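A single protein chain has been omitted from the complex, and every remaining protein chain is retained in its original position.
Here is chain A:
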Amino acid sequence: MTYCKLLAAHSYNQVQAKTEFEDFTQADKRSLYGDQLGSMSFLEGLSIVDEPKIIIVDIGAAYTKCGLAGETGPRCIIASQVRNPRTKEVDNIWNYSNTSELYESLKELVYALIFKHLLVTPKDRRVVVVESLLCPSEFRETLARVLFKQFEVGSVLFASSHLLSLLTLGTNTGLVMDIGFKETLVVPIYEGIPIMKGWQSLPVAGKAIESRIKTQLMEHGTVSTSEQKFEAVSSVPESITDDVIEDIKVRCCFVTDFSRGQQIQEVTMRGGHANKLPPPPPDIDYPLDGGSILNVSGRIREHSCEVLFEQDNEEISIATLLLEALVKCPIDTRRVLSSSVVIIGGTAMMPGFYHRLNCELIELLRKPHYANQLGVKQFRFYRPPTKENYTAWLGGALTGALETLPSKSLSRDAYLQRGKLPDWCCVDSDDLCEEKRHKL
């Protein structure tokens, strides 16, 4: 390393002696570029000896987790957002209207990940992309184009977040539920193979809780300033930004316990009298920018997360997803799957989530519908060695550290020859799509 430094310092001195616009004499040039090349090849030599670490990236609907293979956690968790160069507004990268727009924003996002957080040179480096089974193929194609064409990475492996999560547990069987931002997706995996008949999803997760908070605030919320007390939130809607809503969710709200939840739903869903509601937790004075105070009622704090467990007309909640998934699985797999539930995704980090989910499941298992079909009394849950929002990422970090990675990845050469991703790139996305069409 010091040798390198010397070389660099040497050529630097030579350049500094000249002004930027001056042209160099031939001798200067030779020695300058000679040194340059010398130090370059020396560095390259080093990087071969010291195997460059593989980039692991999980571009979630709300948050992107990124880091290097073999490490115990991601280097960064950042919002999956970039600033649109035209409108100058920050926008989520999944809100794209066409793939060229997506290309531009993925380019920005990956650039920030690589050059701001990882500080690695992407060229010829291997990448593992952690993705949901529901990831649209145009997204995957565009991401591949950005990685191979823009950043010239050496190879990419697309791996499913549900499968990867099992790797963090040293097992190959599990009933995996991902409850992130946009949706909840349950995929049963038996002996390493996703049971495609069994996957279940519901567009209810962190975002649904936030929408509930927002509608409640708009309907009943009040803001107080030093001049005016209890002004309706609906008259100052611009003060309630998405960030504020998320912060209210994270710092004020919780998943209430089962019996209170039942009482609340009796009133909010089935028209029971409001005096049946359990006494609400205390309100909170939430300070907004500019000194005004938002009143976050105890009801908002307690009721918002109910959206996860309310059974709609089709009697589906996030808890029934697990049971329905199990019903769709072959009989001989059900017992082992029901005792290996894996929960991933940031929304599971809401206080009270696991206790409530477990109670919901126990209650549902008592219902004749499930009791007869499943014969399961109890679910058992794994606790991965992670925080829920990066469990899948850690699975990627484990895969990425293995010798078998190259043989499973798509190389840049292969990609460039074809110009697109071969269909084996994502495990079974086609099967899944077919499946989806059936369901619709």
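Details
Everything that follows uses one rule, which is that a residue touches a chain if its C-beta (ideal position, glycine included) is under 8 Å from a C-beta of that chain, and two chains touch if they have at least 3 such contacts; residues count from 1.
Everything below uses one rule, namely that contacts and distances are computed from a predicted model.
Set against the options "serine C-palmitoyltransferase", "Translation machinery-associated protein 22", "Dynactin subunit 4" or "3-methyl-2-oxobutanoate dehydrogenase (2-methylpropanoyl-transferring)", the UniProt name belonging to the omitted chain is "Dynactin subunit 4". Of the listed positions A:L163, A:L217 or A:L364, the one in contact with the omitted chain in the full complex is A:L163. Across the interface with the omitted chain, chain A contributes residues 1, 5, 8-9, 11-12, 15-16, 20-24, 26, 29-30, 33, 36, 46, 50, 53, 63, 65, 67, 70-78, 107, 111, 115, 117-123, 150, 152, 159, 163-164, 166-172, 191-194, 246-247, 250-252, 254-257, 260, 278-279, 281-284, 286-287, 301-302, 339-341, 349, 351-352, 354-355, 358, 378-387, 389-390, 394, 398, 401-404, 407-408, 413-414, 417, 422-428.
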